[in-house]
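What you see is the complex with one protein chain gone and the rest in place.
The letters A, B and C name the chains in turn, as written, and every chain counts its residues from 1.
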Amino acid sequence: MSKFKFAMYWAGSCGGCEIAVLEIKEKILEVDANFDVVFWPVAVDFKYKDVEGYDDGYIDVCLFNGCIRNSENEYMANLLRKKSKVLVAFGACATMGGIPGLINEATAQELKELVYTKNPSIDNPEGVFPQEKYEVPEGELDLPHLYDTVKTLGQCVDVDYFMPGCPPEAHQIAAVLDVVTAALKGEAALPPKGAVVGVAPKSCCDECKRVKEEKKIGGFRRIWEFFPDPEKCLLEQGVVCMGPATRAGCGARCTTVGMACRGCYGAPDGVIDQGAKMLSTLASIVDAPTPEEIAEIAATLPDPVGTFYRFGLASSLLRRAKV
Amino acid sequence: MKYLYFPGCSAEATGKAYDISTRAMMEKLGVELVELDDWNCCGATSYFSVRELDSFAIAARNLAIAQEMGDDEVCVICNACYTTLAKTNRYMAEDPRIFEAVNGALGAVGRSYDGKVKVRHIVDILVNDIGLEAVTERVSRRLTGLRVAPYYGCQFSRPMGSFDDVQLPTTMDRLFEAMGADVITDFDAKTDCCGGMMMLTREDAALRLCHELLTAARQYKADVLVAACPLCEMNLEGYQPRVNKTYGTDFNIPVMYFTQLAGLALGADPKQLAMEKQVVSCDPVLAAIPA
Amino acid sequence: MTAASEKESRVSDQFEPRLIGFLCRWCSYNGADLAGTSRMKYPPNLVPIKTNCSGRVDPTHIMKALAEGADGVLIAGCHPGDCHYINGNYRTAGRFPLMHKLLEQLGLEPGRVRLEWVSAAEGDKFARVVTEFTEEIRALGPLGWRTQTDVDPAKPGTAASDRVEEAVPA
Partner (left out) sequence: MAEEKIGVYICHCGTNIAGTVDVEEVTRWAAEQPNVAIAREYKYMCSDPGQDLIKQDIKENGITRAVVAACSPTMHEPTFRKAAGDGGLNPYLLQMANIREHCSWVTIDHDAATEKAKRILGAQIHRLPLNVPLQPIEVPVNPNVMVVGGGIAGIEAALKLAATGKKVYLVERDPSIGGHMAMFDKTFPTLDCAACILTPKMSAAGKEPNIEMLAYSEVTQVDGYVGNFKVKVKKKARFIDTDKCTGCALCTEACVVRKVPSEFDMGLSKRAAAYIPFPQAVPLRATIDPTRCLTLTGKKCKQPCVAACGPEAIDFEQKDEELELEVGAIIMATGFQLWDPTPETRYSYGKLDNVISSLEFERISNASGPTGGHIVCKNGEAPKSVAILHCVGSRDDNHQEFCSRVCCMYSLKFAHLIKEHLPETEVYECYIDMRTYGKGYEEFYKRLMNESVHFIRGRAAEVSAVALSPEEQGELVVKVEDTLLGITRRLPVDMVILSSGLAPRADAKATSQIFGFGCSSNGFFLERHPKLEPVSTVTDGIFIAGCCQYPKDIPDTVAQAGAAAAGALALVDNATVKVEPTISYIDPEKCSGCHICVGLCPHAAIQYNAEKDAAEVIEAACKGCGVCVAACGSGVPQQRGYLDEQIFAEIEGALVV
């Protein structure tokens, strides 16, 4: 029988997801055994027009990583949706906007100014900016239109499965690929549409081995400020750990090595806004004799948006800053 | 230190000595008084009971000028001015209709007032801004042994009582204690009315009130009554002969503006303080305190 | 009648803010009831939502309200010390400033989300707070979160500022 068709695309993201796929090591051979790669720019040389040429639904599985940052991303999202049977939002950026989503605090213009003029390391006296259209002797060149608002894949097209993580953990990728392969072979059923895959139930704290007790903190600390107790829950030590508001599945790798959870696996089921929820959790455990003091301490946390929405701003209730 | 200064009408007539001694005293304290440009009567007349809104406008004009002169507070020396201007602020703040109406009126003369100029009684400034320590430091002639009856009058702290107790004001008590005087702190007539403008319309009533006050001062063995309002001072001092005539008494109690006595303690010369203008001689007072 | 509610009754063409108010059941909700039984007048812009304690109010609720088109959100609970649940409002006191800071980062005017302690006996205070709040938000103008992201945050969509025809790269 002919192999199944596999595609992977890299939209607004760092590329970590692409590498993560290779993290599955020898399992990549199984992938090769079961799939023909029909589109995977980072690995194999295909052009967009090749994809445009495919019949709708030609691709069996497409792992789409990265957020929708510009018109090209959106175009490819729509195209791959059309051409794929199973479209997976792969990684934190595709599922919830990810780190690039933080630009939703500003606008595309502000970003350009920062990058091309305001940045201290930039020498750009003429204030040259990239143009979307540019005439050259050979004709007109154009660049994709940079959006003000980073969107998740799900905010643009209909997504079959969501697989969070920055990047998704290798063992989870392997597991998901197994399920999909089995399903395609008719040996197993696919998970319900819209499911979050490659994750574990409960929150990150469930996988975190640290000893947890009642939490009352008198202030916030960063791990470079002190030597955290290796056994004790980081939150109890005043370190802002997103664990309680983050879906399990990564195996609590960060907290295991003494780093606070950043929340890259997104919110657990039943939480519609990871940042707001974590804010509530963190502020709730601030303890002091009077409400005034509590308020004072709570307000000392720098950069709440960057802390609570490090990955989830684009998928949060408010989605972006006021423009 | 520098203050915008609203003398008030009396300061140009019967209360001239109050104005003079105020300036002298503040000079001794190193405080500059800048007189309000083209100020007008505060409106503290029966006009308030005739056409209230117009009276507010009249008072607000002064505050508007203060605002134009770029100051956020104005110093007044007369209890009536103090009450009237403060009252205007309060009513404008609490009733937008009055605020609009008053500004409408001011608009007609090309002015406007945002209601933000604070009205400060000079006693308030002395005790709360300059401070008793600073004042005491500059005292060169302590009022030792002088029995002073501070007379606040009815409008000093009432109805607002913004900087002192409504019922029992004590700021002047503390001021003169700081200057070494033997202050009659339980002088319970300190906020009784002197008769005010009644002296012109119902003299008998006003004289009765003055008689009560002077009797109290005598029973408390006061060497001197100090007042913080031109009208109080005039009634209590200027009308002593008539009180005596009416009630067969023999009062001859020195009554001074508190600024005169304070000025004295701060080393000003009686002439600078216009003490010769007093009807009842202040010599006993001068004699009573060591030079 | 307050000047504000008077205006509210006169002027009709002006911007009418849509406000949500989370009231704790024991103090503030009863305070609002008292304002009613005392027939105090205040603008009609705020719709109360009852929770047992202000400590039940989750920042998610505030975000939700703003995202759903509210121009301002009020949280009202018992005065510190009066909490029917001993210290539930202490949690509110902690969450509020942090949320405030976050919302400011997202460009929201601080005045749009407000915390007040209103006891069951403070009907007058409730009326005053709602009046002030309404006028402040009226002055700030519409928040219009919907129109700026042009999405029901639950459903996919495109930000208004981003509407472009599908660009096909060369």
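In this section, a contact is a pair of C-beta atoms (placed from the backbone, for glycine too) under 8 Å apart; a residue touches a chain by one contact, two chains touch by 3 or more.
All figures in this text were calculated on a predicted structure; none of them were measured in a lab.
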Missing chain: touched chains present in the view: A, B, C
Contact with the hidden chain (one of A:Asn104, A:Ser284 or A:Thr307): A:Ser284
Residues belonging to chain C that touch the chain removed from view: 1, 5-6, 8-9, 12, 16, 18, 20, 26-27, 29-30, 32-33, 35-37, 39-45, 47-53, 55-58, 60-61, 64-65, 68-70, 78, 81-88, 91, 95, 119-122, 127
Residues of chain B in contact with the chain not shown: 165-168, 186, 188-189, 192, 211-212, 215-216, 219
Residue ranges of chain A at the interface with the undisplayed chain: 201-206, 212-216, 233, 235, 242-246, 248, 268-272, 277-278, 280-281, 284-285
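Here is the rule we use: only the chains that are shown with their structure count from here on.
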Chain A and chain B, separation of their C-alpha mean positions in angstrom: 73
Computed distance of Cα centres, chain C from chain A, in Å: 31
Of chain A, residues touching chain C in the complex: 48, 71-72, 74-75, 78, 105, 107, 141-142, 144-145, 147-149, 151, 154-157, 271-273, 275-277, 279-280, 282-284, 286, 290-292, 294-299, 301, 303-305, 308, 316-323
Contact set on chain C toward chain A in their complex: 58-60, 62-64, 66-67, 80, 89-91, 93-102, 105-108, 143, 145, 148-149, 151, 153, 156-159, 161-162, 164, 166-170
